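Excluded from the complex is one protein chain; the other protein chains are retained at their positions.
Each chain gets a letter, A, B and C, in the order it is written, and its residues are counted from 1.
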Amino acid sequence: MSAKADRELLGKLYRLMLGIRLAEEKIVELYPTDKIQSPIHLSIGQEAVSAGLALAMGEADRLYGTYRGHGPYIALGGDLKKLFAELYGKDTGCARGKGGSMHLVAPEAGLMGCSAIVASTIPIATGHALASQMRGRRYAVLSLFGDGGVDEGVFFESVNFAVLKNLPIVYVLENNRYAIHSTVPDRHKQTELFRIAEGLGLRGERFDGNDASNVYATAKRAIDAVRAGSVPALLEYTTYRWREHVGSQEDYAAAYRAPGEREEALAHDPLQITRKALIEAGASPVELDGWRSQVLQEVEEAVRFAEQSPSPAPGRLLADVYASR
Amino acid sequence: MSAKADRELLGKLYRLMLGIRLAEEKIVELYPTDKIQSPIHLSIGQEAVSAGLALAMGEADRLYGTYRGHGPYIALGGDLKKLFAELYGKDTGCARGKGGSMHLVAPEAGLMGCSAIVASTIPIATGHALASQMRGRRYAVLSLFGDGGVDEGVFFESVNFAVLKNLPIVYVLENNRYAIHSTVPDRHKQTELFRIAEGLGLRGERFDGNDASNVYATAKRAIDAVRAGSVPALLEYTTYRWREHVGSQEDYAAAYRAPGEREEALAHDPLQITRKALIEAGASPVELDGWRSQVLQEVEEAVRFAEQSPSPAPGRLLADVYASR
Amino acid sequence: MKTLNYGQAIHRALEFAMEKDPSVFVMGIGVDDHKAVFGTTKGLLEKFGRERVFDTPISEGAMTGVAVGAALGGMRPVHIHIRSDFLYLAMDQLLNMAAKWRSMFGGAASVPIVVRAVIGRSWGQGAQHSQSLQSLIAHVPGIKVGMPTTPADAQQMLLAAIADPNPVVLFEHRLLYDIVGELPEPDWAVEFKRAVVRRPGKDLTIVANSYMAVEALKAAEFLQEHGIEAEIVDPVTVVPLDEAVILGSIRKTGRLIVIDTSWTFCGVSAEIAALAAEKAFSSLKQPVLRLGMQPTPCPVSKPLENLFYPNAGTIADAAFKMMERRSPELRAPVLTHAFKGPF
Partner (left out) sequence: MKTLNYGQAIHRALEFAMEKDPSVFVMGIGVDDHKAVFGTTKGLLEKFGRERVFDTPISEGAMTGVAVGAALGGMRPVHIHIRSDFLYLAMDQLLNMAAKWRSMFGGAASVPIVVRAVIGRSWGQGAQHSQSLQSLIAHVPGIKVGMPTTPADAQQMLLAAIADPNPVVLFEHRLLYDIVGELPEPDWAVEFKRAVVRRPGKDLTIVANSYMAVEALKAAEFLQEHGIEAEIVDPVTVVPLDEAVILGSIRKTGRLIVIDTSWTFCGVSAEIAALAAEKAFSSLKQPVLRLGMQPTPCPVSKPLENLFYPNAGTIADAAFKMMERRSPELRAPVLTHAFKGPF
């Protein structure tokens, strides 16, 4: 890649990550006010995975996620106003206030939906890949889940089907070390999770998930390959959750964390990693700070939008349950 | 092993297999009379797996099976009278007529239960192994299932838990080439099924499942090892179903079978393989024919017992649903 | 008009739908084998190819999710289960996902999947091959449930289900497969909300679905011979339930027996009895009565299985009792739809 292209890419990744970080820091600030009445699962510390994937995805590619959905939503380009409105349970939210933080959706941006049941979108993403295959394999589907996703049987059933039918799907395992307070070795003898389905014929690889350009490059290669006809792939990205599983607080002192994790996390801050690379590639700190202000402003606007938006009218309660023909 | 011990072993295996074969041939004979009103899944052609396992199991070991349960039931030493009575739906059956052919049980012989839901006893066997572990690991548990068992997510979930906790369990995959009319490659890209869970850390091996002494030796090694503290194991035994999936008929002409399968099957008849070895080891054909008559007589007695037994009284309908304290 | 049996009617609907709409496809264990799920998928593989008619691994959970995802990708999957007992493995995908997808995302997308599931009975199906899970599905909003009784129902409801933008589960009773009936032209446009008065009567209403409607009709013939006019109402759609037809009949007769193919406790029969107590109370002259499977797992033994299910005889007895009449010595004839094995 040329130096210019490289810098451009890093810039895009950084901007996406800034979007996630600053939006979520705003959420952290707002949460104690009880304006957001919904369990929240923050992506802070894990921004590089969402950003890298988003940039690696083609226009027509699709992604299914989990309740930890702010990161993917923002990175894929979901409307920030609709995000905050959704957190506020407003009618103008991306799910019209029905879904809240755990059920983000932005089909126009490629985010098909997020679910609060562990692993539950894995087979659905697989089925969407089947639809792609039946309709000419013009797009790939990404199934994004945590290290807890591979605990559920549907993961293996889905993988088996995908490799059997050679579907255009990339399974993305975002390993943030914990499923709630349970570590990977608490739940698996096989701790190299990228290998967990290799008996079924799924090739897997593990990558550093805190370096967005690395995520981007590895994901792009995999997505382009499956779109072009290659067998399904599993990408494991190692990263780290900075805040409590659910909620806005830090919990570094909690028993499930090892001492020193906070320092380790800060030393691998995805934003700093990419920022450093950007500056090495010639970007000026002033320019980057400008982006920051710009994103902050977008976030403030989104919050304002959410606050000023109307709640769903009572008549919305029973709407949406069934579609009419 | 000494020649004598070898011959004794072969003799035991042969007798167990004769028990299965002749009982099932009787069932085939009876089935058109509609005296057995129950779906039946015959073990004919697969006798070596049940016989080998049964002999390899220690007194206290336990086995969970599937609706294809006549083989394991007979081999483990379940009462033949109670088997036929169960097929007849009689009150004297092993499940008092409630279970029929698909739900055989003989706890006194180590057969904990058989289920008609594919893979459904796999986690239960795993849990029983957990109980063994908690109580001093004095016995091993065997989970017996078909090549279709590994299609279900609970198989992987169970294996993950078993290797995580190092439970005293042996998973036995009886690969008879078909799940109803579906071949292994119809359902899996990974056709070396013994490898299907190796990503989870389960070591697997494949063996000829038509040679009872081979089944015995390999199973005994594995069972003794897990009982003594070794990690869980998966044993795949390749064998072949001679008759239709459900029912008493042959269906060699059906589209799902390849031409020549019948001849191939007969060339690998488990009974003939062991009989030949027995005779080579010095047994006389006359002696073996004597066993045959003896078993036939036992079968006839069992049928007579079943026919003469009473049906469950109407009051039995609502019995057994709940145990009282 | 064509005369076909229930299985053939389903086949006809599938073939019609697949011809008209290239996004329709059929998946499930055994859909491509020589038995073709009691013939219902026969020849579809040859006609429409492996892409649109395929066997699946025995993975009900993920395969249901695959159907949901395919639907979100623009397809119209029909997922077939040879026994509805296997749906327990698909509950998460059916009820946490398919049923909620549309509402949970504020209407962003719909999930047009069709699930066909066969209710087993007779020939020793036993505890795990005889269940009838309509009430479990129906309890949860967002998914439709149908129980076609006649060949015409089977054809039209399957078409309506395929055309429906919502998830739909159809329960087909094994004992109905050989029943023959006249079929209208295949029609997408029929509404998926219907209760049918199978037989008019003035003395009491028997609401009975699926194979229970057949037994109830037999009972009604017998009752008529003894001067009792039973009205048989068959709610072929459970969700949405056609309350108007059901309540109309109850208001007319003032008496209600409800018979569902499953257990009564929290079952569809409980729902309809509750509906009567809420919305037709003032018309009721008598306590409502429910019949269903006895409160036990289904036994294999035939004499016990005979006691396990309601039949024309026990239904007639219940009706005589409700009419405050003694049952005649001669019992209502028992139907002979019990099929011969092996499956």
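The rule is simple: a contact is a pair of C-beta atoms (placed from the backbone, for glycine too) under 8 Å apart; a residue touches a chain by one contact, two chains touch by 3 or more.
Bear in mind that the values here come from a model prediction, so they are computed numbers and not experimental data.
Engineer: Could you tell me which shown chains are touched by the chain that is not displayed?
Structural biologist: For the complete complex, the undisplayed chain touches A, B, C.
Engineer: Which of these touches the unseen chain: B:50, B:101 or B:115?
Structural biologist: Within the whole complex, the residue contacting the unshown chain is B:115.
Engineer: Just name the one of C:4, C:108, C:136 or C:232 that touches the chain not displayed here.
Structural biologist: Answer from the full complex: C:136 touches the omitted chain.
Engineer: Of the listed residues C:44, C:66, C:82 or C:127, which contacts the missing chain in the full complex?
Structural biologist: The single option touching the absent chain is C:127.
Engineer: Given that one chain is not shown, which residue among C:55, C:92 or C:231 touches it?
Structural biologist: The single option touching the absent chain is C:92.
Engineer: Kindly state which of the options B:98, B:227 or B:257 is in contact with the chain not pictured.
Structural biologist: Of the candidates B:98, B:227 or B:257, B:98 is in touch with the missing chain.
Engineer: Tell me, which residues in chain C touch the chain that this view leaves out?
Structural biologist: Missing-chain contacts on chain C: residues 61, 85, 88-89, 91-92, 95-96, 99-100, 103-104, 126-128, 131, 135-136, 138-142, 239, 262-271, 273-274, 276-279, 281-282, 284, 286-290, 295-297, 299.
Engineer: Hey, which chain B residues sit against the chain that's not shown?
Structural biologist: Residues of chain B in touch with the missing chain: 62, 64, 93-99, 103, 105, 107, 112-113, 115, 117, 120-132, 134-135, 141, 153-154, 157-158, 160-161, 164, 319-325.
Engineer: What chain A residues would touch the chain not displayed?
Structural biologist: 31, 34, 37-40, 89-91, 95, 97-103, 115-119, 148, 151-153, 179-182, 186-188, 244, 246-248, 254-256, 311-312, 314, 316-318, 320-321
Methods note: only the chains that are shown with their structure count from here on.
Engineer: Kindly work out which chain lies most centrally, taking the average of its C-alpha atoms as its position.
Structural biologist: That would be chain C.
Engineer: Roughly how many whole angstrom separate the Cα centroids of chain B and chain C?
Structural biologist: Comparing mean C-alpha positions, chain C is 36 Å from chain B.
Engineer: Centre to centre, by mean C-alpha position, how many angstrom separate chain A and chain C?
Structural biologist: 41
Engineer: Quick check: how many Å separate the C-alpha centres of chain A and chain B?
Structural biologist: Here chain A and chain B have centroids separated by 47 Å.
Engineer: Mind pulling the chain C residues that touch 2 or more other chains?
Structural biologist: Residue numbers touching two or more other chains: 56-57, 59, 61-62.
Engineer: For chain B, jot down the residues that touch at least 2 other chains.
Structural biologist: As it turns out, chain B has residues touching two or more other chains at 151-153, 187-188.
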